[in-house]
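Presenting chain A:
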Amino acid sequence: MISEYAFLATGAGLVGLALLRLATSADLLMRVLGLNVLAVGIAMLLLVSGMGASGTDAVPQAFVLTGIVVLVGVTAVLLALAERIAEDRDE
Partner candidate 1 sequence: MSQYLPLAILMTSLGIVPIILVMPESARRLRTGVNLAAATVKVALVVWLSFEVTRGNSFDLRHSIAPGLELHLQADPLAVLFLALSSILWLLTTIYAVGYLEGGTDRSRFFGFFSLCVASTVGIAMAGNLFTFLVFFELLTLATWPLVVHRGTSEAHRAGRIYLVYTLGGGLALTLGTIWLYALAGEVPFVPRGVLGDLPETAPLALTAIFVLLIAGVGVKAALVPLHGWLPLSMVAPAPVSALLHAVAVVKAGAFGIMRIVYDVFGVETLQAMGLAMPLAALAAVTILWGSFRALTQDDLKKRLAYSTVSQVSYITLGVALISPVAAIGGLAHLVHQGIMKITLFLAAGNFAEGQGVKTVRAMDGMGQRMPGAMLAFTIGALGMIGVPPLAGFVSKWYLGAGGLDAGQPMVIALLAGSSLLNAAYFLPILYRGWFCAPTEGAKASRRIGWMLAVPPATTAALVLVAGLMASAPFSPLGWTRFIVSLEYL
Partner candidate 2 sequence: MSELSLLVLLPFLAATLTVAVPGRAASLGLVATAANALLVVSLCREIIARGAVEQVIGGWAAPLGITFVGDGLAAVMLAMTAIVSLAITAQAMSTPGRAGFWPLWMATLGALNGLFLSGDLFNLYVAFEILGLAAVGLTALAGTPMALRAAFDYLTAGLAGSLLILLGIALSYSVTGRVDLETVVVLTESSNGRIALALIAAGLAVKAALFPLHFWMPAAHSSAVPVASALLSALVVKGALYLALRLSIEGGAGAEFLRSALAVLGTGGMLWGAWNALRAERLKLLVAHSTVAQIGLIALAIGVAGDPLQNGLWTAAALLMLSHALAKAAMFLAVGRIAEALGHDRISGLNREELRPGAAEFAFAIAAISLVGLPPTAGFIGKWILIEGLVDEGAVHWIALLLLGTALSAAYLSRVVSRCLRGGPHVSATAQRLPWRSGDVAALGLATGALLLGLAAALPLTLLEVPFA
């Protein structure tokens, strides 16, 4: 029970931290990091919600898995864009 609450607080905390960082930073990399942390926090919440007496629900696990894969794709795009922006600024 305590573990659940701890991880729940972690998830909510990660979400809060990430939102705060997003709202206060103009740095491109920080935004990428913040979004990733946000996603991790949400995944944590999903898994915590899925916990039950008979083990963790498989469906939210699948959601989290999907979310992780989606996020790596988006992160790759974000970083590619950020690099191009930096390159264009250098030129």
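Heads up, the rule we're going with is that a residue touches a chain if its C-beta (ideal position, glycine included) is under 8 Å from a C-beta of that chain, and two chains touch if they have at least 3 such contacts; residues count from 1.
Selection rule: all candidates are chains of the complex that A comes from, given by their letters.
In this text the structure is predicted, and so the values were computed from the model without any measurement.
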{"item": "In-complex contact of chain A, chosen from 1 or 2", "value": "2"}
{"item": "Interfacial residue positions of chain A with respect to candidate 2 in the complex", "value": "15, 22, 28, 31-32, 35, 38-39, 42, 45-46, 48-50, 59-60, 63, 66-67, 70, 73-74, 77-78, 81-82, 84-85, 88-89"}
